[in-house]
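The next block holds one structure in the form of structure tokens; read it before the comments.
For this view, one protein chain was removed and the others were kept in their places.
Lettered A and B in written order, each chain numbered from 1.
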Amino acid sequence: MEEKHDHILKEVTGSEYKYGFFSDIDTETIPKGLSEDVVRLISAKKNEPDFMLEFRLKAYRHWLTMKMPQWAHLTIPEINYQDIIFYAAPKQQASLSSLDEVDPELLRTFNKLGIPLEEQKLLTGVAVDAVMDSISVKTTFRESLAELGIVFCSMSDAIREYPELVKKYIGTVVPYTDNYFASLNSAVFSDGSFCYIPRGVRCPMELSTYFRINAANSGQFERTLLVADDDSYVSYLEGCTAPMRDENQLHAAVVEIIALENAEVKYSTVQNWYPGDKNGKGGIFNFVTKRGICKGDNSKISWTQVETGSAITWKYPSCILRGENTTGEFYSVAVTNNYQQADTGTKMIHIGKNSHSTIISKGISAGHGQNSFRSLVKVVKNADKVRNFTQCDSMLMGDKCGAHTFPYIEVENESAVIEHEATTSRIGEDQIFYCNQRGIDTESAVGLIINGYAREVLNKLPMEFAVEAQKLLAISLEGSVG
Amino acid sequence: MTNDSTLATELKRDLISLFRQNNGILETGSGRILNLYREQAFHDFDRLGIPSTKNEAYRYTPLEKYFQGNYDVELNANPFKYDIESIFKCDVPDLDTHVVLVLNGFYYNGNPAGTLPDGVAVCSLKEASLRFPDVFHKHYSHYADTSTDGLVALNTLFAQDGVFVYIPRDTVMEKPLQVINLSHSLKNLRITRRNLIVAEQNSSASIVVCDHTLCNKSYLTNSLTEVFIGENAGIAFDRLQNENSKSTQINNLFVHQLQSSRFNGNSISLHGGLIRNNFYIRQNGPDCDSNLNGLFLCDDSQHVANFVLVDHASPRGTSNQLFKGILDNDATGAFNGKILVRKDAQKIQAYQKNNNLLLSSAARMNTKPHLEIYADDVKCSHGATVGQLNTEAMFYLRSRGIGEKEARHLLMYAFANEIVSRISIPILKERIIELVEKRLRGELSLCNDCNIHCG
Partner (left out) sequence: MLQIKDLHVSINGKEILKGIDLEVKAGEVHAIMGPNGSGKSTLAAALAGREMFEVNSGKVTYRGENLLELSPEDRARKGLFLGFQYPVEIPGVSIVNFMKTAINEQRKFKGLEPISASDFLRLMREKKELVGLTTSLTNRSVNEGFSGGEKKKNEIFQMAMLEPALAILDETDSGLDIDALKTVAHGVNQLRRKDNATVIITHYQRLLEYIIPDYVHVLYKGRIVKSSGKELALELEAKGYDWIKGEE
């Protein structure tokens, strides 16, 4: 990784949001707006079984009774749901048997994003589900994974091919009543990934989903469901980008993870949605509900996120530690530059005895960015011997940004040991000078120091992602000093 | 949920009609400024009501139910006469202070404060509102914001009396001022207490406040103190809360600091039914220093909540907060601390820590240390822990032959002492150390302080 470092720094200089291009792909869209008919239409387009339509309708009706949450430390402009296209799909046959049937422009798009869909070109050891706008366009390595009994496919396929599994788990971690955006998602979700790791299987490759918003005026509402059966292991990656547009686009996703006895799930995200321009125009509203449950004893869920994109991020990947001896982890780096806003963090709900959790958060604010860390560590009455350690650091660059920390600690059991530490400071001027003195210019010095600062989190990412994330960090802070 | 809000509406309605019926009595004898602010407070209270747990600042303190009880209200001072000396004597024998007493919210004139330095005024707030209109005009209700907290509005609405302290510029009060707040009555009482402390430029004073209940009745006290600290002035403020288990005490302290001023506050919550302390410290000029420490010990079904906002509105300020709690039985505790560094308030150093010990399986603690920072050249940190006594230390003590029970006391005591040791008046500190020790051993009986022995 060291080798790549200066290469990264060099590449960084002078580059902007690299993924802002738009691909001219024949896209099927439904008319703008949201209604019960739209919900039915989405379900019909996907040939869903009745239970799914029921689920969507219940969610939609519930959503109508809800109000947009106001508690986050964010300024969110009014969202007009009648002005959003809730389904946009690159035209292609419903189910692809071979890559030849994929629109070549689509392949080019993903190639350009560094995600080749041809299996022979792929990074070895990574299986990809590529989602554009509302649908999954291709899932690689599906067959070889199937040999191990692993199901890795698009959510749409899963609903059709494994309705029992989906029915058993969907909405069990994030119920359709959970919150405003989760309800919305439950009503209109279009695609996403589904993954089932059977008992005793260690998934031999990284599974990953790459999300791309392409169509204009559309929202993306994907839904991911990951079930790790007893004694299984999987590492899952998620990446996302979108074209640069002047308007804001809504992305409201739901991710649910279920870890059964002794299972371990590692979920990593490098979030690089278009953040808007220097003046805060455009960018994605990223309102996401991610939650996992450590249902079985000794299970473990680990979230790692690098959040550099989006105009507004509202996201709290959480763990419900239901089983005994379970482990929940949350590692996060969040950058806000220019006019970006982020309110992100986690919840660790300790229900099982002897459950442990770790929260490491590194926030970086520059420009006019507002960066908030929000967490809840809750220990219920019968959860004996719970441990939590939380470290939350914020770094400020420039005098127009803000860094905020909102931890909630609720303890109802006397045997718990909960530790929370947080610091806020600015980037060390003496550190920059020390680098300058060794001939490193300020921009590179900042990249270097920031990457050092975030190292603890970056180290948790799979190798390929870590490099990507380092680049991103430096790029997203460009022009923030000097 | 509907129940909740009907209850809130009822409470509000009752209090508003109580005010309407007694507005005349409240206004009689009060200075113009005192009455002037009632109108705004009325509108604010009408809008806000008693804060519910849906209010973020009161999330962990279910207040409404404590307001439900049947309380009398005294609208005139001392409807029956006590010889206070006969029922209460401060049991810190050598504490050399100017002592003033406040009974059920009314300044008790029986005990003059003694000879005060030139120009220093210590008297009834009501009286002062007539005697010092200029000071009231400049300070009264300037720091306590009625527009965001219904309890502040409620206090301002019913404010009649309490203690007024004025220290003119360049004056140093050598001897501490001791304010003893007593609650004593034949019936359950709702008490409103309002204090104003004004320390002008270059002055300094040390103020000790002790809260006691003298009988076994229920009290619902809404106390509010505004402290103005002028340029380069310093105030030390030590408070000891020691009330009976039926008492509900709401305390709002607003400290407003000007350039290069110092505030040192220590708040010891020894006993009480429900104690809710709100501290607002605003550094309104550069180079201020603020220190605020708190210790709370609670057991049975007591609830102690401390809410702190340190507002760095000017550059180069420093602040330190340390709050520690020990919770036993079914007690619940809450800490909600916030450091706010405003834009352009550069070179701030602000620290906050909250450590809690849970001693029983039913005790609960909620803590919420917050940082909100809008300036970049700052050093801020906070930390919070909830846990038990250090097992290694326990073992070490025991391996030296100290019994488990004693070892626990030693460690708990050491835990508490970090706060108590910061009390600036040595004799008072010793006494509080003693009280804390007794309290931790469960030996502290409230009746120790009371000569009535009502049983």
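We take it that a contact is a pair of C-beta atoms (placed from the backbone, for glycine too) under 8 Å apart; a residue touches a chain by one contact, two chains touch by 3 or more.
Every value quoted in this text rests on a predicted model; they were computed, and no experiment measured them.
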item: Contacts of the hidden chain among displayed chains; value: A
item: Absent-chain contact - pick from A:Thr27, A:Asn248, A:Thr405 or A:Ser444; value: A:Ser444
item: Touch residues of subunit A, complete complex, unshown partner; value: 2-3, 5-7, 9, 428, 430-431, 433-442, 444, 448-449, 451-456
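Rule of thumb we're sticking to: only the chains that are shown with their structure count from here on.
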item: Length of the line joining the C-alpha centres of subunit A and subunit B, rounded to whole Å; value: 45
item: Sites on subunit B touched by subunit A in the complex; value: 56, 343-344, 346, 356, 358-361, 363-388
item: Residue ranges of subunit A in contact with subunit B within the complex; value: 71, 73, 381, 394, 396-426
